[in-house]
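Quick one: structure below, then a few questions.
With one protein chain withheld, the remaining protein chains of the complex are depicted in position.
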Amino acid sequence: MTMIEQLPVINLLALLAMALLVPLLRGRSFKTTLILGLCVLLGVLLSSILILYHVHTEGAFYYHFGGHSPVFGIELLINEFSALFTMLIIALVTLVYVYSTGDATEGIGENEYGRYYILLFILLFSMFGIIYTNDLFNTYVFMEILSITTCSIISIKRKKENYTSAFRYVMLNEIGSLSYLFGVALLYMITGYTNIELVHGAIQQSWPLYSANVVTAVAFMVVGIGFKAAIFPFHIWLPDAHAAAPNSSSAILSAIVVKVYLLILVKVIYSVYGVTIMTALNMPLIIGLIAAVGMVMGSVFAIAQKDIKRMLGYSSVAQIGYIVMGISLMSVAGLSAAFFHIVSHGLMKAALFLAAGIIIYDRKIRRVNLFDGLGFQFPVSMFVFGIAALGMIGIPITTGFIAKFNLAFATLDAGRGIFIVIIVISGLLNALYYMPVLISAFLRDNPEKQRHITFEKAPRTMLVPVVVLGILILALGIYPDLIWGLLESAVLSLQ
Amino acid sequence: MSFFQSLLDHINYLGAVALFVIGLFTVVTHGNLIKRIMGINIMGTGIFLFFVAIGNVTGGLPPIIDPAEEGGTFINPLPSVLILTGIVVVVSITVYSLSLVVRIYETYGTTDQDEIAKMIREENDND
Amino acid sequence: MDDLIVKTVVRIIIPFVQLFGIYIILHGHVSPGGGFAGGTLIGTSFILYTLVFGIGPAKKKFSHRMSEFAESGGIILYLAIGVVGMVVAGSFLTNAEAGFPLGEAGSLLSGGMIPLLMIGIGIKVASTMVTLFHTLIEEETS
Partner (left out) sequence: MRKKLTGFVFVALFAILSINIMRMPGIFDETAPAYNEATRHYLEQSVEETGAVNVIAAVLTDYRAFDTLGETIVLFTAIVAVVSILRPFAKKKDPVGDRNG
């Protein structure tokens, strides 16, 4: 076992050790905990890049726990797919972490800071575990850690509606997890394995014999992950949950945690069942319809929202519909379009939430119609908010346009041209609720009738990540080949 | 005759699925928060019964292998291990949601969801 | 609940409950039971003590500081054993190749790292139950 192959577990241990260290660092000032946390995050980012480079050159490798063979032990599979997405997640979380030093602790009690960062590091640990592991039951355990940490981040602020939205989130999330576990049980019944590749191998021959098991398992797993990833009919908890959470954590929840569940959906559909079984059960059409309905209805609900964070929550539901549409096309082009949209939506949604967070942090306003003339008082954050909003609509030079463009092409190749109409409609609906915010922010004048630009006085640690996100959105929009090659190889490594 | 025989064979699974559906019904339809937590526990128990029923071997002994004597049929140990993990998960989810109910009761004075929804609607109207 | 009979009976049986819990944890790899079951037993004995003698004296028996230490202690013990396996035998959580003495099967000192992990789990489960119970109880009184 060379040193590089130990890195994934070292990543997991580093994140876990940091989470355990925070309560023990109680004596020293809080600054040292923050700086130590940043070092751990940068270290994990560096090692993720190293793993990605190693996997890109030497190919995927396995990590068997306890030296046992995968038949009766647990193993991690580090291929292009898992290396790439762990690197992207840690990069985005580091950006949001730098932002959160200023804002996450707003609205939380004096001695809460430590608890927020314990939960943040355990959240990261479970996301890494979900993407690395090659075992279905292990994914369930990490999913549970992810849902408990997400719920407690949502309910950490001492506000009334936090508790009710967190409670509804726990209930629906639990239904999702237990349905996923029911699917795993059904697969275990006919194969005897919980290892993803072994289950895949065993199912290929035996599924006509036990078709009842496979059909029920597919249904329960897709519905279970649908609950957790807030795919349209099961999204009820998302807007309240993301509105209640602190600003920086709603960025993490909306931009990253929801995507991790979609990555599980991709792993389940492509690695566990495989394209042949899914097309035989004509699941792609069903998932495609669910996605199409989600794309349209998500945007329709977003239009009616008054609170800016709930509006962003509903727009997340619509964008998840795009990604699920890409996944349902069962083609390399479709999946790489879905992966590109995962990355671009992650950047855009994080930028939107962080930019809105600066305004909420400073002005304590959340109503959409009170955004008049803020462009002059918050030029930097409103400008980045504008770029990200244009990206969501799909204006050419942003990464959103590239994502929608590729998705449209992929639907054409897959022979489902009519979904392009849905993509266009959804794009227009996005414009319907993002444009008013931009117009009122830049064109109408604010209560103080201020026309000259005065820079907002938000701390630099909050402004720098927002600007970096804005630059990334434009960079990926103009030159998408930056990560397109990596995404393609990630898709091929899944087959 | 063969239908009753297969019914008898599948009775464990049917019981597990019945528990799962009853738990789902309780979570979805009941307004009282505590009843919903109980529904989640019933669902969890249903799935764990299903898992253990998979590993059952008729006439199988618990897998404590005495190195002296050979042979003996044992049940499949893996589902029981997965259940040990699953039970702890459902316990921690229940504790978390109970502490949420304590806080909700403290702020709203009731654990009935419809009354809470009414209170929230009143607050939204006047602010 | 300050009834004298209950107090004396509880004061007598709690040590035996805890002893039985420790027995279950230590014999986890030889007889049914193990870290989870034994930890629950010990946790219940503390909860029984809190119920009968109230939260004040119970806090002295199982103070906030000690519960904090027990929680992270359980996990740190678990991770330490895993890292030993990683350093010695190259993969996380290895048992036999990592030099843990397997001993003679069936005896108390057999099983390499398994009893150590069971003790780690036992501490964790016991301290979790007690801390959660104290948090819920404290909530009413504060």
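Each chain carries a letter (A, B and C) given by its place in the written order, and its residues are counted from 1.
The rule is simple: a residue touches a chain if its C-beta (ideal position, glycine included) is under 8 Å from a C-beta of that chain, and two chains touch if they have at least 3 such contacts.
In this text, all values refer to a predicted model and were calculated from it rather than measured experimentally.
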{"item": "Chains in view touching the one left out", "value": "A, B, C"}
{"item": "Of A:F85, A:Y99, A:Y169 or A:Y188, the one touching the omitted chain in the full complex", "value": "A:Y188"}
{"item": "Residue among B:N32, B:T45, B:N76 or B:T110 that touches the chain left out of view", "value": "B:N76"}
{"item": "Which residue of C:V9, C:V88 or C:L136 touches the chain not shown here", "value": "C:L136"}
{"item": "In subunit B, positions touching the absent partner", "value": "6-7, 9-10, 13-14, 17-18, 20-21, 24-25, 28-29, 54-58, 63-67, 73-74, 76-82, 84-85, 88-89, 91-93, 95-96, 99-100, 102-103"}
{"item": "Touch list for subunit A against the chain that is not drawn", "value": "16, 20, 22-23, 25-26, 29-30, 33, 65-66, 68, 71-74, 109-115, 118-119, 122, 125-126, 129, 137-138, 141-142, 144-145, 148-149, 151-152, 155-156, 158, 163, 186, 188-193, 206, 210-213, 215-216"}
{"item": "Residue numbers in subunit C that touch the chain omitted from display", "value": "28-32, 34-35, 64, 71-72, 74-75, 78-79, 82, 92-93, 95-96, 102-106, 110-114, 117-118, 120-121, 124-125, 128, 131-132, 135-136, 138-139, 142"}
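Here is the rule we use: only the chains that are shown with their structure count from here on.
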{"item": "Category of the chain touch graph - line, ring, star, complete, other", "value": "complete"}
{"item": "Centre-of-Cα separation between subunit C and subunit A, whole angstrom", "value": "37"}
{"item": "For subunit B paired with subunit C, centre-to-centre distance based on mean C-alpha positions, whole Å", "value": "25"}
{"item": "Interfacial residue positions of subunit A with respect to subunit C in the complex", "value": "1, 6, 9, 13, 16-17, 20, 23-24, 63-67"}
{"item": "Residues of subunit C touching subunit B in the complex", "value": "31-32, 36, 105-106, 125, 132, 135-136, 139"}
{"item": "Complex contact set, residues of subunit B against subunit A", "value": "20, 24, 27, 33, 36, 40, 43-44, 47, 50-51, 54, 78-79, 82, 85-86, 89, 92-93, 96-97, 100-101, 103-104, 107-108, 116, 120"}
